[in-house]
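A single protein chain has been removed from this complex, and every other one stays in its place.
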Amino acid sequence: MSGKLLQVVREDGQVEKALEPRLSDAQLKELYKHMLQVRLVDERGMLLQRQGRLGFYISAEGQEAVHVGAGYALEPEDWYYPHYRDPGVGMMRGVTIQEMFHQLYGNRADATHGKQMPNHYSWKDRNVVSVSSPLSTQIPQAVGTAYAMKYRGQRHVAMASFGDGSTSEGDFHVGLNFAAVWKLPCIFLCNNNQWAISVPLSKQTASESIAIKALAYGMEGVRVDGNDVLAVYRASKEAVDRARRGEGPTLIEAVTYRMSSHSSSDDATRYTPKEELEAWKRKDPILRFERYLRNKGVWDQAWADQLREQTNAQVAQAIQLAESQPKPKLGSIVDDVFAERTPQLEEQLADLQRTHPEVE
Amino acid sequence: MSGKLLQVVREDGQVEKALEPRLSDAQLKELYKHMLQVRLVDERGMLLQRQGRLGFYISAEGQEAVHVGAGYALEPEDWYYPHYRDPGVGMMRGVTIQEMFHQLYGNRADATHGKQMPNHYSWKDRNVVSVSSPLSTQIPQAVGTAYAMKYRGQRHVAMASFGDGSTSEGDFHVGLNFAAVWKLPCIFLCNNNQWAISVPLSKQTASESIAIKALAYGMEGVRVDGNDVLAVYRASKEAVDRARRGEGPTLIEAVTYRMSSHSSSDDATRYTPKEELEAWKRKDPILRFERYLRNKGVWDQAWADQLREQTNAQVAQAIQLAESQPKPKLGSIVDDVFAERTPQLEEQLADLQRTHPEVE
Amino acid sequence: MSRELTVVQAVTDALRTEMRGDDSIILLGEDVGLNGGVFRATDGLQKEFGEARVIDTPLAEAGIIGTAIGMSLYGLKAVPEIQFLDFIYPAFDQIVNELAKFRYRSGGQYAPNVTIRAPYGGGIKGGHYHSQSTEAYFAHTAGLKVVVPSNPYDTKGLLIASIRDPDPVMFLEPKRIYRAMKGEVPEEAYTVPIGKAAVAKEGDDVTVVAYGSMLHVALQAAMKAEEQGVSAEVLDLRTLVPLDEDTFLQSVKKTGRLVVVHEAQRTAGFGAELVALAAEKAIEHIEAPMLRVTGLDTPFPYALENQYLPDVPRVLDAIQRTVSY
Partner (left out) sequence: MSRELTVVQAVTDALRTEMRGDDSIILLGEDVGLNGGVFRATDGLQKEFGEARVIDTPLAEAGIIGTAIGMSLYGLKAVPEIQFLDFIYPAFDQIVNELAKFRYRSGGQYAPNVTIRAPYGGGIKGGHYHSQSTEAYFAHTAGLKVVVPSNPYDTKGLLIASIRDPDPVMFLEPKRIYRAMKGEVPEEAYTVPIGKAAVAKEGDDVTVVAYGSMLHVALQAAMKAEEQGVSAEVLDLRTLVPLDEDTFLQSVKKTGRLVVVHEAQRTAGFGAELVALAAEKAIEHIEAPMLRVTGLDTPFPYALENQYLPDVPRVLDAIQRTVSY
């Protein structure tokens, strides 16, 4: 609970042997793959936005190790309530790059029928819950799901992911308090990237750390190096195991840094100190993990090159197909308000069809 | 910040000399007076409600030492944002028993024109803010007032009082966080009476204590015996002094017990263990303080008898006058929505006057 | 078999009946367990169904609704109680931005099945914070259904229908009439359909629309009007969203006159919606100003609550003004 930061792999790639999780070489490569894929998708997403081909984009650059490490500690039946900066959990559960780009374009093939902004994914069959823009609302929701899991006697866990700024909202407090009182299998993952748009952590909270806030609820709190995927994995795995044993919730603070602007609508150079960015560049989680894999003798350059190439090709293809899709049908605008359209919605749709016969 | 409970006067009335605040005999008697007056007003209030003469009543029985001790550490220019269980702060600032009963009856002489339920006092000229039923809302408000005091360069403080259950609301979290980040002269007084209507503290939070929640905000937290008026006074005075020195906010947890039902609408025998109540009866704050005054040689039985008699007489007289007052005038129903009545409100009043010519 | 129950007993009975047959139903809220709710609406249910199904929550409405959503996404049917509607606002974000929009934003993937019960309305000397009628906030929030019963039979049937309904429902209980009347309530489970208004009294000269406790004020006023030779038809809306436009428009077209009664403040209240509908879809039948008898555009007062609330003289006055126009 102290300010101590759990680190497994140092910046130079050296590992703290005693803490190294027991993962096979294949698993380690998987972790690398997930992080890299997130990075590559994000790079392209930001570019598309700048080209005016996407309306909006929000990137996880520099923070990939947080949700990839945590998500990797989960089973597919565990529910994930995402922050908007963690597409990797869906991807590691089988969401394709194509599916993602359909969502980004909000087209007719989008699984959510173009209902939400880019990056606000929803993958029901992967137990990844619909991303919400309003911050922290997912926290008490995850607690409710953990309650239901426990009530149904299942040994699954629910994990909620959010940012450092999000800890200031009432819902953070309320959710963690319920989880601790009910002693639920619920894990709270704070992506502490030091900023909430332009507001630095020092203006967000005066507490020693985010992890220490766990004390207010009588729950476990840990602080990990969020640019060290093995540290995040290790802490998450311990939390998950504890949760499955019925020992209650954990707050994980993963200390990382937002390497991009907040979103495509933001220009972080207006407010972030350049040196800070430079310093964090050297801590890049993907490069660090590469160093670790090299030291360990697991690194395979050909494999890495191919992975990069393949992913980029998938992305390119996904964009092409996504851009070729039409918009969702007009009728979809009144669907999914309720299980069934009401007469009022039918009437409003008919009105629209009458005044806009040109729209499909 | 630990679970340690600050106690100055033991249950048997013996004092911890090193901690005894330096108060004159006259001041000590004032403290006694304030507690006793609250008790006597409450006794009568509950009775009037049972007789059907008051619509509602909420009593501070057993908890008098909390707000009396804390309020006594304040100067009249310090603002008090009350819980609904602490009429004593207004009283020690000169609110008369008569004024209180006019409010309880919501009559034409009520300073708030019968706008609120009984016990929801508002004493602007005493810097005691209007009581609100929605819990915890006063917490961020007090923070805003403390901000304004600091902004205006005044050395005043704001104190917000609330219950243990109220710490579960988002506004508690939000308010304390703002206060700590802004390092304000603000004091948070938790009347931890162990219950929130029928919900015991163990179902409210799993944290070690309420005081420990201060750590989540990086602020001071203290835990005091809430049935020991000198302990509450001491902790509050220290917090006030710190605040005036610009050293930021404090969370005070005063551990006490609700000796009455939650309110006149509640029947606590449905859910509170009898033994608990019995055990706490022995800790009565007024009796304990009497023991202390006796030990100290300050007690004056004739004075105490007279005080009781006088207060009861004031109460009786106040009731008589309050009951003789008419209801607020019909027109008052549309006043104080805005600084001035809108045409709509004038029209709605005229409508009412037309359909109810009998109402004054 | 049926027996005489009050409205609040019908709530308890609905919950009990439905919970017996469906272990996915979970109740949660402040004081709903051991204490059986401050109005006793959940009396005895924790005893029968255990602490895991009838939960005394910490004191945080956002937590109550937020966790209810999470439970229901996992397949449970959550039936949270908000102790007074006045205290629902800390959960407003969870209701408006989450509960109401989950199905839509996820393209139908995630559809929380939550029925929020909340006692609402005035008449109990509760001042601003134990008397509010803010049904219009919810009616103006796409994705929520809004149901308000007015008698014991409907209370049970509508509450069961709400719990079974796959959509989020705001189930607003008129606390003023919790114990004001008894009525026959069958022992077994049954539903009263959501989205159907009832003609509480037939009539020809004017349509009076009400719901919840105001239905009874409207009915009394209609009886008085009858004495004066005016035949008022009284509709009990029962569901605000989705509205039973057919029944409403039919009546308005028949009588050509409309009076709407609600406790909520006038400006932008649900009464405006009803008048606007008639003004759009039945204007050619309208023969007189359409009137609203409502709470005032003020917070709910304490001492003058009887003056704030619509009463028989005010409703009668409106009826007379519209028929004599």
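Each chain gets a letter, A, B and C, in the order it is written, and its residues are counted from 1.
The rule is short, and it goes like this: a residue touches a chain if its C-beta (ideal position, glycine included) is under 8 Å from a C-beta of that chain, and two chains touch if they have at least 3 such contacts.
All values reported here derive from a predicted model rather than from experimental measurement.
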**Q.** Among the chains presented, those that the missing one touches
**A.** A, B, C
Q.
Can you say which of C:G50, C:P193 or C:P289 touches the chain missing from this structure?
A. C:P289
Q | Touch criterion as defined above, residue of B:Q37, B:S59, B:N107 or B:S122 at the omitted chain | A | B:S122
Q) For the chain left off this view, which of C:V8, C:A41, C:V54 or C:A100 is in contact with it? A) C:A100
Q. Which listed residue, A:G45, A:G69, A:P87 or A:G106, touches the chain dropped from view?
A. A:G106
Q: Pick out the residues on subunit B that sit against the missing chain.
A: 79, 81, 110-113, 115-116, 120, 122-124, 129-130, 132, 134, 137, 139-149, 151-152, 158, 170-171, 174-175, 177-178, 181, 335-339, 342-344
Q. Mind pulling the subunit A residues that touch the left-out chain?
A. 55-56, 106-107, 110, 113-117, 120, 132-135, 165-166, 168-171, 196-199, 203-205, 265-266, 270-271, 327-328, 330, 332-334, 337, 342, 344-345, 348-349, 351-352, 354-356, 359
**Q.** Residues belonging to subunit C that touch the chain removed from view
**A.** 62, 86, 89-90, 92-93, 96-97, 100-101, 104-105, 127-129, 134, 136-137, 139-140, 142-143, 241, 243, 264-265, 267-273, 275-276, 278-281, 283, 286, 288-292, 296-299, 301
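We adopt the following convention: only the chains that are shown with their structure count from here on.
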Q.
Using mean CA coordinates as chain centres, what's the gap between subunit B and subunit C in Å?
A. 36
Q. What are the residues of subunit A that contact at least two other chains?
A. 170-171, 174, 177, 181
Q.
Could you pull out the residues of subunit C that touch at least 2 other chains?
A. 57-58, 60, 62-63, 90
